[in-house]
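Only a single protein chain was left out; the remaining protein chains are all shown in position.
First chain written, first letter: the chains are A, B and C, and each begins at residue 1.
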Amino acid sequence: MNEFNTQRKIEFADTDTGGIVHFSRFFVFMETAEHQFLEALGTSVVLELDGQQIGWPRVAASCEYTSPARFGDLLEIQVRVRRKGVKSMTYDFAFLRDGEEIARGAMTSVCCVLEPKKRVRPIPIPSFISDKIDEPTTP
Amino acid sequence: MNEFNTQRKIEFADTDTGGIVHFSRFFVFMETAEHQFLEALGTSVVLELDGQQIGWPRVAASCEYTSPARFGDLLEIQVRVRRKGVKSMTYDFAFLRDGEEIARGAMTSVCCVLEPKKRVRPIPIPSFISDKIDEPTTP
Amino acid sequence: MNEFNTQRKIEFADTDTGGIVHFSRFFVFMETAEHQFLEALGTSVVLELDGQQIGWPRVAASCEYTSPARFGDLLEIQVRVRRKGVKSMTYDFAFLRDGEEIARGAMTSVCCVLEPKKRVRPIPIPSFISDKIDEPTTP
Partner (left out) sequence: MNEFNTQRKIEFADTDTGGIVHFSRFFVFMETAEHQFLEALGTSVVLELDGQQIGWPRVAASCEYTSPARFGDLLEIQVRVRRKGVKSMTYDFAFLRDGEEIARGAMTSVCCVLEPKKRVRPIPIPSFISDKIDEPTTP
């Protein structure tokens, strides 16, 4: 599995004075879509492993906006694995409204041990997650 | 003028369960720093021109994260103009804590007429704004 | 109709460093549940009437929290009309997880004409909305 589609309806609190969805919200939409993808794989973005809390801090995130979204819009969000690394995942995202792409983004998350007040520590993606994600084939 | 520095203290609502600032908040930090830059130039991100509302929707935004920020951290935010286009501005941002860079980002905003329920319409940056921004010199 | 139930799954961005849902998010949850209630009635929270934009600014909002919600929790949200006024609606909300109430809130929204840069102006709730909402019977 290396693809996942979900939907999201724009809420009032997602919008700003410009009458459109605040651009920062698309990053929340990407993250939640990533989590739904992990959940569809049977895992979670926050889990415990040998008594340690595992998380996926982002090291890079980007988005390009073609057309604004507004309150009440129903967006289709397409998640695609671009790269499965040893310790990190890079995802591509497309946002569509009525079949037309309005934005596309990307995000790289690193599998880490999270300890309060310490530096986050990258670890190899546990095999029970990694094994469920297919290497994307070259286009 | 093509550089501007500001500061921001991390609030509790900026953080997430991972104990760190949610990555999407850095985009809000960039936007507000951009607005403070425009304000320092004597203009505003939202203004009226010949009875029309002018705004700066983003067409691209990106951020790379080196080290997480936490509740109470005081960040220095450096805004730099990377490119002054006819209708758009591209800014680079650096986030520092105690003098050490923890994230860097970029954002491209397009000067637009905002009309409710219509497509946003790009226009040339008004000269009373554009004239105040120096072309950055090549490094 | 004066009751409406919906569900909402807690997202990562809803949480804070305390490991729980940030208390301010419950107000967003209430608002979106109200909008879904209006949508179930066949109307919308943002609509145009005789060329004017109608909205429902809040004049009061409150919430009491019994037990914290965490990332991944599935909340049931119960919307109940407490009072149908001439120009305003007061709603009660209950938040349940696994059948147990974890929070309850209330919100009063006033039907208004929204004009840019002017004061919001309360108006009687249009009959095509008001007629669809039953007066709640005294308990």
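Following the convention adopted for this analysis, contacts are C-beta pairs under 8 Å (C-beta built on N, C-alpha and C of every residue); 3 or more make two chains touch, one makes a residue touch a chain.
Bear in mind that the values here come from a model prediction, so they are computed numbers and not experimental data.
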If you put the missing chain back, which residues of chain A would it touch? 12-13, 15-17, 19-20, 22, 24, 53, 70-71, 116
Hey, which chain B residues sit against the chain that's not shown? 11-13, 28, 31-32, 35, 44-46, 71-72
At which residues does chain C meet the chain that is not included here? 17-20, 23-25, 27-28, 31, 46, 55, 57-68, 114, 116-117, 119-120
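In the analysis below, only the chains that are shown with their structure count from here on.
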Approximately how many whole Å separate the CA-defined centres of chain A and chain B? 23
Centroid distance [mean C-alpha coordinates] between chain C and chain B, Å: 32
How far is the middle of chain A from the middle of chain C, if each middle is the mean of its Cα atoms, in Å? 28
Check: chain C positions touching at least 2 other chains come out as 12-13, 71
